[in-house]
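All protein chains but one are shown at their positions in the complex.
When the chains are written out, they are named A, B and C in that same order, and each has its own residue count from 1.
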Amino acid sequence: MIITIRQDTNSEDRAQLMALLCRITGSQRPITTTQMHEREVIAIDSALVDAQAQIALQAQNAVEQTHSLTTPYQLASRSFQSENTSITIGSTTDCTPVTIGADSSQPVIMAGPCAVESRDQLLTTAQAVKRAGAQVLRGGAFKPRTSPYQFQGLGIEGLHLLAEARTLTGLPVITEVMEPGMVETVAQYADVLQIGTRNAQNFPLLLAAGRNSKQLPVLLKRGLSSTIEEWLLAAEYVIAAGNPNVILCERGIRSYDPQTRNVLDLSCVPLLHQLTHLPIMVDPSHSTGRRELVPIMSRASIAAEAQGLIIEVHPDPNTALCDGKQSITPEQLEKIVHETAMLARMMRGEVSVA
Amino acid sequence: MIITIRQDTNSEDRAQLMALLCRITGSQRPITTTQMHEREVIAIDSALVDAQAQIALQAQNAVEQTHSLTTPYQLASRSFQSENTSITIGSTTDCTPVTIGADSSQPVIMAGPCAVESRDQLLTTAQAVKRAGAQVLRGGAFKPRTSPYQFQGLGIEGLHLLAEARTLTGLPVITEVMEPGMVETVAQYADVLQIGTRNAQNFPLLLAAGRNSKQLPVLLKRGLSSTIEEWLLAAEYVIAAGNPNVILCERGIRSYDPQTRNVLDLSCVPLLHQLTHLPIMVDPSHSTGRRELVPIMSRASIAAEAQGLIIEVHPDPNTALCDGKQSITPEQLEKIVHETAMLARMMRGEVSVA
Amino acid sequence: MIITIRQDTNSEDRAQLMALLCRITGSQRPITTTQMHEREVIAIDSALVDAQAQIALQAQNAVEQTHSLTTPYQLASRSFQSENTSITIGSTTDCTPVTIGADSSQPVIMAGPCAVESRDQLLTTAQAVKRAGAQVLRGGAFKPRTSPYQFQGLGIEGLHLLAEARTLTGLPVITEVMEPGMVETVAQYADVLQIGTRNAQNFPLLLAAGRNSKQLPVLLKRGLSSTIEEWLLAAEYVIAAGNPNVILCERGIRSYDPQTRNVLDLSCVPLLHQLTHLPIMVDPSHSTGRRELVPIMSRASIAAEAQGLIIEVHPDPNTALCDGKQSITPEQLEKIVHETAMLARMMRGEVSVA
Partner (left out) sequence: MIITIRQDTNSEDRAQLMALLCRITGSQRPITTTQMHEREVIAIDSALVDAQAQIALQAQNAVEQTHSLTTPYQLASRSFQSENTSITIGSTTDCTPVTIGADSSQPVIMAGPCAVESRDQLLTTAQAVKRAGAQVLRGGAFKPRTSPYQFQGLGIEGLHLLAEARTLTGLPVITEVMEPGMVETVAQYADVLQIGTRNAQNFPLLLAAGRNSKQLPVLLKRGLSSTIEEWLLAAEYVIAAGNPNVILCERGIRSYDPQTRNVLDLSCVPLLHQLTHLPIMVDPSHSTGRRELVPIMSRASIAAEAQGLIIEVHPDPNTALCDGKQSITPEQLEKIVHETAMLARMMRGEVSVA
């Protein structure tokens, strides 16, 4: 159930509502509100609200209205919010902000190396992806690696380099955070907090990202074998903790065929547009794991109505410390930027036959 | 190993080669040849050909050359045939033939009802899909159904109706064949033999389709959980039996999320273009199982370089005896035809900004 | 809906019922009856029977009673038949019959080579598995192989050799049939018809096996990615065609980890015992694909209440033409026979601490 709070509520009425909600939910966790399209809302489990509790809630001065949804996710649901969520990236740092999710937006291209390897590698790549037309710089400072013996990223030093690359290029920066205790540190440097596929159900991390003090947008990758519902519930954790700025990113799901690293589930994009108002992106690099498939699957993703792409680019993919096999060159990126922009215009009816 | 036969081989040299091949393979099955781009070829298991056998083969008058490939599939491999296979559909019946796989081809749209239900339903739908711009009529006469108590199709009567619809509209006809003993019967009426996902490894059926007396093209759907390699080996069964006219069709693979019927694996399209010279289509109806996703995934399929689509269309989807939930209307089909043609032109550089 | 026919029905009443059923089902396919525990029954789709049709059916002289079940499978359901189905194998040939499914039965061990390779190999193996305690001889004459270039079995010659091995050892014989047109031929030689995983939804084959003139038992392997419901509906095809003697065999399902060939889903065994009255076996050879796991997983299968095992045995696994990697030796089989018999006795409360 979603409870919308009156805009002019006084602190006494608000306190009374919070006390009632604590009694209803019996929860240890403090009640948090989220700002959704200029309304302040609270979501709680509908099952806890019996008829009597519902009457009590609706009688509260602080309550404007209540909605009961049948989906387990509430605030993330299209049934609750019919208009698309539009998110601005980069509004708090020295960069050119970018908007994702607005109806008129061009596809947002995030690009850069899998891992920040060195100052030289990062700055070179950042300038190259800027020239190629990317709007956001990606780069891993903390890398979740399957083996403890693989390169784990440069850590804090990597964050410093990302901030430097932002200043140099004006591109906002997205980077991964792996543990709740590091959210505030990463949020000092990043413009978007990325939560990776292995942390798709790391609930303390989702809550911490939801509470990050700058309300930075969170890019939430789909878990390796998450259902659509599990994924939207992960988004719900972030939103219910107070942060409505969640971007979903499909990155392939585990399947049985060793030919590709994962199976890119593009059908989930239009399906998600039905179910949720959140922006949806695709990662064609991790999903396929093969660089020669990246340009074609980038185009197919936009055709499937993805609102952005996150792509691994390396100036010299064969020497990359991480995921070189799936990285493309800046030249290939430029073609993707051009082609997807053209396709997006065609989909809006802005092109005609030569 | 693939053995190419000299064009001017006499019957004696040919017989000597066949006798040698029987000794090498120790096979009960007769040696068959396939016509591939105007060359007559034979494929056998490379592992059976030791150094001595290879010398003996190359010394044969009938042998022009031998190729050894490292993939388990031989004749289906791009390594063996670099140019795309172009297949003409409908050359033996009273219809307008269509070509798939040639570099210059427009996307081939096959459309029609899941099952032939009645004369009226079929003829109405056939005319509607013709008007909407489809080039091939689909319709099931023999239906593989999960339960013995579901509608199993009209059988032979359905074949008669399909032939009547072809005469009426000029559209070539594709329909499914489910057992080896029915291949010749279905081939009397159809222009393309469809082999369904449940028969993707029905080897006697693949062999019978490979030997059909009219060399009708075979549309081979991917098995419910086939790997790419298993699928190409199924194609190899058809080709090695003498019929090079195989069209591959991705139709979704089994996965864990109940939200969609299957997961459409679009990345397999560009991957297959690397591995094989055969034409590749996509079925956006069975893969998603949700009609509202069909138009968007049709567009994404063409963006992923599919060369055709097979789509379920029903004049009144809600009353369909079979798969109504995933059938679209003729009006929706018309939009898909228009949009995918436009996209294909854009991909060939033929459109410009308005 | 299941209709039970009165035992003393005369031919006129029976004909009247059949005519009514044809009108109700509108089916092209002839109505078939199945003998279930001494009752003659007919199953039809409950959805076709409206209130009026139900009254008409119950008014028929030939009808003893009607049952409506909510599962899509009817005759295979435990709700319809609460007692276990007990099936006798080998009652029509020169061998020692074996019973599977009766409450008091010992585990039935079927063993032998993946493929019949030669007279010597088969007879040697047959005598060895007999000595080791197996009760049924397995061996493939027709082999479904992923590649057209792999050994495809000896065909009819293989059937002759199996019959010879039966005469020699007294063991009933199980072998695979791959196409409807071969069912009667294979049924001349075999005691159990095996339908393989790739044909789990080959409906013409299931119907043909259901109609085999000797009512030979059918061992129905689970499809590579069949759900439990799809599998029971495949069994329903066989039973509704007139043959109640179906044995289910779990053989592993497709999954994502290349370490084992498939994932053996042992939990399905007790689950199936709830849902169906049919006997259930396990194939620990194909499921794991690793011979060193076969003895342990054989024991675990019996612990999970499997009523039999089908195991690949080869006198010299390393030289086997097919699946040698998963074949065990006769010596290992003997230990399995001993250990599983002991375990089964323990599970019946017949052993005590030494």
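Simple rule for what comes next: a residue touches a chain if its C-beta (ideal position, glycine included) is under 8 Å from a C-beta of that chain, and two chains touch if they have at least 3 such contacts.
Computed from a prediction, not measured in an experiment: that's the story for all the values here.
Note on the undisplayed chain: of the listed residues A:82, A:146, A:213 or A:318, the one touching it is A:146.
When the missing chain is restored to the complex, the residue among C:253, C:280 or C:320 that touches it is C:253.
Within the full complex, the residue among C:7, C:213 or C:274 touching the omitted chain is C:274. Touch with the chain omitted from the figure is made, among C:13, C:184, C:229 or C:334, by C:229. Considering C:292, C:316 or C:331, the position touching the chain not shown turns out to be C:292 (whole complex).
One chain of the complex is left out; on chain A, the residues touching it are 27-29, 43-45, 47-48, 72-74, 144-150, 152, 154-155, 178-181, 198-199, 201-205, 223-225, 230, 233, 236-237, 240-241, 254. Taking the whole complex into account, chain B touches the unshown chain at residues 254-256, 258.
Those residues of chain C that touch the chain absent from the view are 225, 227-229, 253, 255-260, 263-271, 274, 287-288, 290, 292-293, 296-297, 299-305, 342-343, 345-347, 350-354.
Basically, only the chains that are shown with their structure count from here on.
Separation between the centroids of chain B and chain C, computed from CA atoms only, is 33 Å. Centre-to-centre separation of chain A and chain B, using mean CA positions: 39 Å. As a whole-number value, the distance joining the C-alpha centres of chain A and chain C reads 50 Å.
Residue numbers of chain B whose C-beta contacts span two or more other chains: 225.
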